[in-house]
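Removed from the display is one protein chain of the complex; every other protein chain stays in position.
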Amino acid sequence: MRASPLRHVLAPLHPRLEVLHGMPVALHLRDEQPGWAGVLGVCDLSFLPRMGLKGPGAAAWLAERDIPVPAVPNRWEPLPGGGLVARLARSEFLVEDGFPGGPVTGLAAQLQVGPGVYPVPRQDCALALTGSALTELLVQTCNVDFVAQDAAARVVTLTSMVGVSVTVLRLPADGRHVVRLWCDGTMGPYLWETLTGIAGELGGGPVGLDSAFPDRSA
Amino acid sequence: MKILTCPVNGPRPVSEFVYGGEVRPMPDPANTSDFDWADYVFNRSGIPGVKVEWWYHLASGTWFLAERDTVADRVLRTWLPGEEHP
Partner (left out) sequence: MSAPSAAPGRLPPVSGEWIDRSRTIDFRFEGVAYQGFAGDVPSAALWAAGVRTLGRSFKYHRPRGLLSFANHDVNALIQWGARLNLRADVEPLEPGMDLTAVNTFGGVQGDRARVLDLLGAFLPVGFYYKAFHRPRALFPFWERFFRRVTGLGRLDFRAPRLHTPKRYDFADVLVVGAGPSGMAAAVAAGRAGARVVLVDENARIGGSLGWQRGGDTASLERLRALEADLAALPNVSVRPGTLAAGWYADHWIALVDAVRMTKLRARATIVAGGAFEQPAVFRNNDLPGVMLASAAQRLVHRYAVKPMDRAVVLTANADGYRAALDLLAAGVSVGPIVDLRAEGESSGLSERVKQVGIQVLRGHCVLEARGRDGRLCEVTICPWDGQGNASTAAPQKVACDGLVMSTGWAPAAALLYQAGAKMGFDERRQQFVPAALPEGVFAAGRVNGVFTLDNKLADGERAGLEAARLLGFDAPAPRSVAPDLDAASHPWPIVDHPAGRNFVDFDEDLQVKDFLNAAAEGFDNIELLKRFSTVGMGPSQGKHSNMNAIRLLARIRGASPGEVGTTTARPFFHPVPLSHLAGRGFSPRRETPLHSRHAGLGAVWMQAGPWLRPDHYAVPGKRKSENVREEARAVRTGVGLIDVGTLGKIELYGPDAGAFLERVYTGKFANLKVGMTRYAVMLDESGVVIDDGVVARLAEQHFYFTTTTTGAAVVYRELQRWNAQWNLDIGIVNATGPFAAMNLAGPKSRAVLRAITSLDLSNEAFPYLGVRQAEVAGVPARVMRVGFVGELGYEIHVPAHQAGHLWDALMQEGAAHDIRPFGVEAQRLLRLEKGHIIIGQDTDGLTHPDEAGLEWAVKMDKPFFVGQRSVDIVRRRGLRQKLAGFRLDAASAAVAPKECHLVIRDGRIAGRVTSVAFSEVVGAHVGLAFLDPDLSAEGTPFFIRADGGTMVQARVVALPFYDPAGDRQKISG
């Protein structure tokens, strides 16, 4: 019943689909090359359940439900069972489940408008970028000095990439380079086409979930 | 290109922002002459010097204020509305 914003740009790539969390997900693309994910893979993660909320009471609302809220704007924390919570600017939060699952569905059901707690609907295009050429793609598309960012500080960056407002964070992934991107779903097809085009020039390309995250559980 | 320091997101190139004009107090619309009201609506100060300006960071939707020397084109400081230090 749910469809990724990238459904129709992925269709011509002959994806092998499986329904995860209510959305058909491309596990593998017919023509993807084995080495792409290690050089520059672009993978659609729009299927992961996520929710947003904002307001002066939002941090407390999450903390009451045992979500480890970052104390400072523009930081993120991993969730115990996988997934993450990101503090976007001052008082807006994004909570996303990990592959096996997470608290989002339960939280979303509880979320009602309360004092200082306002739901933010999220129908993002969410991407993961992997591979050794990741830094090169970032310097060709985004005017933020990611190299100078302290990887241990778990920074979230709200900026512009190829003309699209995006939220960026770098995952520490056991020596692998992984960057997560979120943008408004209506900009998804354009962002996807642009990034996969650049990835192609750098020796990578669009990849399915199994190639980008072979070790995920679930 | 110029760098502007958003109080929440830090220094960014000015292309990430939208300029919102000089901060101008609105006269009480109920107690102002037509002339003064029109002056507020239509006229802007062209005097060079240090001005307080509205700026908006597009990607995060943040409005903030900047004190800028329009002669040297130098931003002296930026802060969020309501959080100004005395």
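For clarity, chains are labelled A and B in written order, and residue numbers in each chain start from 1.
Note that in this section a residue touches a chain if its C-beta (ideal position, glycine included) is under 8 Å from a C-beta of that chain, and two chains touch if they have at least 3 such contacts.
If you're wondering where the values come from, they're calculated on a predicted model, not measured in any experiment.
Checked against the hidden chain, the listed residues A:3, A:19, A:63 or A:153 yield one contact partner: A:3. Contacts to the hidden chain, counted on chain A, fall at residues 1-5, 7-8, 11, 23, 46, 54-55, 113, 116, 118-123, 136, 139-140, 142-143, 145, 147-148, 162-164, 184-190, 194, 198, 201. Contacts to the hidden chain, counted on chain B, fall at residues 1-3, 13, 18, 20, 29-30, 32, 34, 37-38, 40-42, 54, 56, 61, 63, 73, 81-82.
The rule is short, and it goes like this: only the chains that are shown with their structure count from here on.
Averaging Cα coordinates per chain places chain A and chain B 34 Å apart.
Of all residues in chain B, only 8-10, 12-13, 15-16, 57-62, 80 touch chain A in the complex they form.
Chain A meets chain B in the complex at residues 73-74, 88-90, 143-144, 157-160, 165-167.
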